[in-house]
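A protein chain is absent from this complex, but the other protein chains hold their places.
And then chain A:
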Amino acid sequence: MIMLNMWRISWLNITQNKKRFFISLLGIILGIAFVTSMLIADKTTNDVFEYYEQMYVANADYWVLSDEHTYSEDVVTSVLTSSAVTETLLALDKQAFFELEGDQSLNQRSVRITGVNDQNSSLLKLPVIEGSLDNEGLVIPDVVANLLNKEVGDTIRFADLGEAKVSAIVEYTQLLASPSDWEGAEQKSFRIMAPLDLLRDWTGMDNELSYVRFQTNNEGEKLFQSLQEEFRNSNVYVQPVVADDRQSNDIGGLYTFFYLIAGLSMFISGFIVFNMIYTSVMERKKEFAIMKSFGYLQRSVSRLILIEVILLALIGAAIGVPIGVWLGDMFMQTLLSVFEFDMVYTLNWQIPILTAVVIGVLFPVVFSLFPIYNAGKTSVLLTLKMADQTHSSKSRYIFRAVLGAGLLIFAFIDHPVSYLAILASIILLFPFLLLGVNRIFKPILKLFFGYSGSLAAKNLTQQLNRNANTSAILAVGIAVILLLSAVIESAPEGYENEIRNTYGGDLRVTSEAAWSNQDKAKLLAYDSIANVEPLTEATPITWETIDGEKRQFSIFAVDKEGPILFDRSEKEKSYNELTKEPSILLGERAFDEWGGNVGEYIYINTPSGKQQFEVLDVVKTSNYSGYVAFMDEHHLNNEFGWANSFDMLLTLNDGYTGEQLRDQLWLDYSNHLSKVETVEDEIKSTTSALTGMNELILIMLVLIIGLASIGTANTLLMNTLERTSEIGTIRALGLTKQQVKKMIIGEGLLIGLSGVIGGIISGMVLLYVTSQSKLLAGFISFQIPLGNIILALIAGVSLSLFASWISSATASKISIISSLKEG
């Protein structure tokens, strides 16, 4: 009963001022909503990729592949007849071209047909939307059906092969991932599925297979080892089927980005709560003093405030979490569309909601610890004597200035912690920046707002710390977002440089048959081609992380004189070492995923069986975004057991473009060419998502400024309510309501302007530090994101104006008579 009473009293206390309660609650709601949405989006993204990876893997345990394009079905008789094998799926891949009536290029019409012996196999998971898997017709993804305007029962023709009817249309699945428009088709082939027999009929590749997938019973591991032994010196090899799509997506790294923003929003919310609770405690000092004089303990007073904070946080969580779920859904839709993933998803909300509620309740409490403690420590005598206990001393400002300036030294230290130190420095130095901005803008305010402008400038110094903190929060928000947007804007250039430096040529052409010397000579005879280099890529190759988890990537053969596939600066020594013993270089993402240290050994399932290789170094490469490895060509051919090259890297003569050459190559090598990719294609596909990302960043910039503006509204409201008597006096002395409004708007404008100016300066400092950082090895250049600065300025100033308008309305409505009584 007593406890219930405490909650009721707390409720009455926090709702005493409706507007202040509403604004503070809004701040908490938005903070929790951001955090919830990010947690949900992260979990859901993981689920989505896991779902599609599992769909790709299906029930298969192992597969037999070849380092040539195809192999004879006879080679795998031991698999097909093994008692350990419970189910098999035979597959043949063949590159072909749609026969269409439109004017699409050969490149755009390129399609990879996978022939399978059983479309209903449990080793395949095909999410059918329409039709049935009858093993007689074609299975096509919905995006292809839409683009070709085909339905179940319609016929699709393939150049030089034949025609077949569509028997099923399926949803997105990795196995049949296809472009959804003709522009995308320039960079990526379509993929469809046909019955194996039909494809063999069309191609004449009787008895040929690209791979066999199979499921095993508990004898599987034994069979795997015996097959590794059996295939040791052949052109086929066995690998476990592993769900690992990291080579084709790097979406996980993106979430560091968004968690940073969610953390920032929670920080701003925390500050809003701190402001509200601190002001409330200061206002009620007398009440606490009276409570203590009647025998209440320090603990009881602190508990009262704690309950108020928890109540506020719980209400915030109750409203913020559902909004966060909705935001998370919106975010997922935007994210998948930005990355052009035609995927379906189910929101994973249970754990994220639980986490968000815990964070949502804990954070406000943590931010309110000081006022909670302060309330308990209220001095009865001093408070009842109305002594001013809150006045900030000069020594505190000096301490703040010295500490702030000291932390700025971190700008010269190349370490991730420096960013936090710089942000802390900005917050500490903000009172001085606010005073500077105040001095500069005072004449301008006076010009536009008359005497109200002068008063606004003077009033700002009255609660300097609070006003400065409010501005600083806005500044930190703007600085971080500007840094992120500058990184996003600058990244395409960084990626482009990295791709051009490590792509190995101007075009990469992939064939279904190993390239011969005659092919090489024929290519060199083209006027446009300056150089031709074979590229050996062993794929898919499975390996183990340091924790024994199975992963899958590609291994490129490298040669000192061959094409440059990774950043070789300062790597010459390790490159030389590659040639000595069978060893390996890992791309950055692969190295992080592996989890070991340079000098340790990585276990890899090679075509010659499971082997361990020393990891010599980590290298930067654009190939598969760094989820890749490199091995000396000689060792890859011999100890590793991979002999053939299906790719050629072409370097063009000056004045020629890959686009011009592409169609010619398709015509000349149409019987075995499977892919022609230019370096521009690779740059475009890598950077196009970043352009979409920039739009997301802009939305977040406005949202963060909006949240910070709620903080401004909150602070101004506190300032207004604390100065009720003063505002009553100036109204009594003849200031009109309009003049009072202008005064408060002027204060808000100064806080907003200081925040925006401080944010832009801080953002530039952070960006400069980032551009100079060796950690990023010059990936980010110092480019001023002018567009985003203008947006920050407009959004910052206009939202601050809106925020101050809310308080100005309250100020102008203050009753002169009752406020004079308070004084």
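By definition in this document, contacts are C-beta pairs under 8 Å (C-beta built on N, C-alpha and C of every residue); 3 or more make two chains touch, one makes a residue touch a chain; residues count from 1.
One rule holds in what follows: contacts and distances are computed from a predicted model.
In the listed set "Carbohydrate ABC transporter membrane protein 1 (CUT1 family)", "Nitrile hydratase subunit beta", "ABC-type lipoprotein export system ATPase subunit" or "Sigma-70 family RNA polymerase sigma factor", the entry agreeing with the UniProt name of the missing subunit chain is "ABC-type lipoprotein export system ATPase subunit". Listed residues A:K458, A:K560 or A:K580: the one in touch with the omitted chain is A:K458.
Within the whole complex, the absent chain has one touching residue among A:N135, A:S302, A:N438 or A:Q739, and that is A:Q739. By the touch criterion stated above, the residues of chain A touching the omitted chain are 450-451, 454-455, 458-459, 461-462, 725-726, 728-739, 816-817, 820, 823.
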